[in-house]
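Structure incoming, see below.
Every protein chain except one is present and positioned as in the full complex.
Entry: chain A
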Amino acid sequence: MEPFVALRSAAVPFARPNIDTDQILPARYLSRPRDDNHGAYLFRDLRLATDGSEVPDFPLNQPHWRDARIALGGRNFACGSSRENAVWAFYDHGVRAVIAPSFGDIFANNAVKNGMLAVTLPAADVATLIAQVQADPAAEIAVDLPSQTVTGPDGATYRFEIDPFAKKCLLEGLDEIAFTLNHAEEIAAFERRLGRDNY
């Protein structure tokens, strides 16, 4: 996994609440292998019309936001289906950090496992950031994981909380499976202790 430390970039806003992972990655792309470029499917049905032409006012089609590496989301961002492909779509497109007032739990978990940072900030702060990038699409936002801060285009700094282990995994690009396999003995001891009827 590629480590995540810090990032400064334009930020593409998706302000609507309850944007679900079916929007982020439509179901018909779920059978594509991981090494496919999932960036091509990101918000496919909102970004492109049925004839394949770009929907002009969709944020990802705006010149300054095409290559944004940060996304701003509304409340309950990426709720719904557990499809990790939704994270792959952002990742392959180049987005490495998403900032929102709240996330679908599974999406937030999936993000960390793929080296993508999901930052939760108070709704008012996210609204401020969205208003700022909408007023000036070229404006940049900075995300710094070691200090756990987001810096807005105006220099205002917002501190965010993150699970210490998630932070460590992101900073070091740690493979959690390898980490847990170091605990194989404890898992085996648990299995012996409780036998088959541990529930």
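Couple of notes before you dig in:
The criterion applied here is as follows: a contact is a pair of C-beta atoms (placed from the backbone, for glycine too) under 8 Å apart; a residue touches a chain by one contact, two chains touch by 3 or more; residues count from 1.
The definition used in the following text is that contacts and distances are computed from a predicted model.
This complex has a chain not shown, and the name its UniProt record holds, of "Aspartyl/glutamyl-tRNA(Asn/Gln) amidotransferase subunit B", "3-isopropylmalate dehydratase large subunit", "NADH-quinone oxidoreductase subunit N" or "Energy-coupling factor transporter ATP-binding protein EcfA2", is "3-isopropylmalate dehydratase large subunit". When you scan A:Gln62, A:Asn109, A:Thr128 or A:Gln148 for touch with the missing chain, the hit is A:Asn109. The residue from A:Asn18, A:Asn37, A:Gln134 or A:Thr157 that touches the chain not shown here is A:Asn18.
Listed for chain A, the residues touching the missing chain in the whole complex are 15-18, 20, 22-23, 26-28, 30-34, 45, 50, 75-76, 79-84, 87, 102-106, 109-110, 113-114, 163-165, 176-178, 180-181, 183-184, 186-187, 190-191, 194, 197-199.
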